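Below are the structure tokens for one structure; questions will follow.
Just one protein chain is left out here, and the rest sit where they should.
Our next item is chain A:
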Amino acid sequence: ATMPGVNQHGERMRKFKNKGKDTAALRRQRVEVTIELRKAKKDEQILKRRSISFSLMDESLSPGEDKRHETAQLSLEKIAEAVNGSNTELQLQATQATRRMLSRQKDPPINQIIELGIIPRLVEFLTRADNALLQFEAAWALTNIASGTSDHTKAVVEAGAIPAFISLLSSPHMHISEQSVWALGNIAGDGPLYRDALINCSVIPPLLALVSPVTPVGFLRNITWTLSNLCRNKNPYPPLNAMKKMLPVLICLMKHEDKDIISDSCWAVSYLTDGSNDRIQIVVDTGILPRLVELMASPELIIMTPALRAVGNVVTGTDEQTQAAIDAGVLAVLPSLLRHAKPSIQKEAAWMLSNIAAGPAQQIQQLITCGLLPPLVELLDKGDFKAQKEAVWAVANFTTGGTEEQVVELVQSGVLKPLLNLLLAKDSKTVLIILDTISNLFLTAEKLGETERLCLLVEELDGLEKIEALQTHDNNMVYRAALNIIEKYFSGE
């Protein structure tokens, strides 16, 4: 029964680079875990999401509003009949009625419309360059069908919508081209398969061509969101050359003043940095890190969150990549983020700190110099529990990679008290890491001949009784680690 625990511990131990394991593996693993959590949370949010407001609306639609109420009353059979018929006026009315049903707030009848079999016909309407109204209504209706489940999106794609929408990106009517951007965004957001299908159909060049200094803000928001979906998802990651094409434009968008555009372009970059080190390198090479670090300090949560995520991903990379983030000033921003009111920000910042602390002694030194120890101790003491766990990791990594002097400084900053307090945590993984950290501290103390002082300190801070109590812990690993410390350092007299 104790075997899985042993394996777990073995896995965790592998992640300490000073134990001779690969640093990148340590960093990767932690990213993987967090991403999974994010995804689970995100899925439930999709249901609640509402459309972001759109400023772009063609005037041609505003008149005749009353008439549209009538058309909405058309029955599904009548719609099918009209859409399949040859009367263009009736086609428009039916398409409009379909679109209206699909855009009502409550229970859009997506399945019924698919079952009606009119999707191929709607896709065909996209190509009616002579009838802009019909094109627009069809594009909107298809957008909303593609916004549903994977099956819904599939119905649209399999009717041949991808090339039709891509060619509409170059429509002379801006509202049609914007609607196509939206539809393509929904298709790209379905997953890596359709994302790459779009990329293979050369969606990127005409999409990027829409970004210009005169593009209206609402339109730009749409484009940015669609681009972010083209950067999104792994297994596989988006093709490298697609990424290289989009990055310059994304970096441009990140300098926009609209917060939604900044936010979505940051999310796009956070997806691109959420990969192997060579992908991180491509982003670092663009020189965007200083801007990202600047955005990490934004008062807007919707900007701060993805910027923090993106830079956090960068410091999971090589020591050089981490150094680039440090050089961009990330350490100056971190203290306030560690003290942020929102637990999720605290946690994310602490995660970043733990990855920097996993670096070489010189980076640990910068961390000390930039005053990160006090906020770390505070977080350990009073932070949100998830953030505390990340802070424990930071301390653990610090004691593994830091020099003797650096470890002494860590202890002097008061880290021991909150760390020992966390031995009471219910989470045995965290308790194990703390015990490992204490062992590390004793190793350093032994080298400095200060073992007795450390023993006294631990005793004074009521650490000894806590460690003793852990000898009866259910978890075998915990109990053994605790026993080990007691036997080695506290059984003298």
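A few remarks follow.
Going forward, a residue touches a chain if its C-beta (ideal position, glycine included) is under 8 Å from a C-beta of that chain, and two chains touch if they have at least 3 such contacts; residues count from 1.
One rule holds for everything that comes next: contacts and distances are computed from a predicted model.
Hidden from the displayed complex is a chain whose UniProt protein name, among "Auxin-responsive protein", "Small ribosomal subunit protein mS29", "Cell division control protein 45" or "Sorting nexin 4", is "Cell division control protein 45". For the options A:R104, A:K234, A:K447 or A:K488, the residue in contact with the chain missing from this view is A:R104. Interface note: of A:M174, A:L301, A:I368 or A:A425, the residue touching the hidden chain in the full complex is A:L301. Within the complete assembly, A:W182 is the residue of A:F125, A:F165 or A:W182 that touches the hidden chain. Among A:R232, A:R279, A:K347 or A:R480, only A:R232 touches the chain left out of the display. Within chain A, the residues in touch with the undisplayed chain are 38, 41-42, 45-46, 49-54, 57, 61-62, 65, 100, 102-105, 108, 140, 143-144, 146-148, 153, 179, 182, 185-186, 189-190, 225, 228-229, 232, 260, 263-264, 267, 300-302, 304-306, 342, 344-345.
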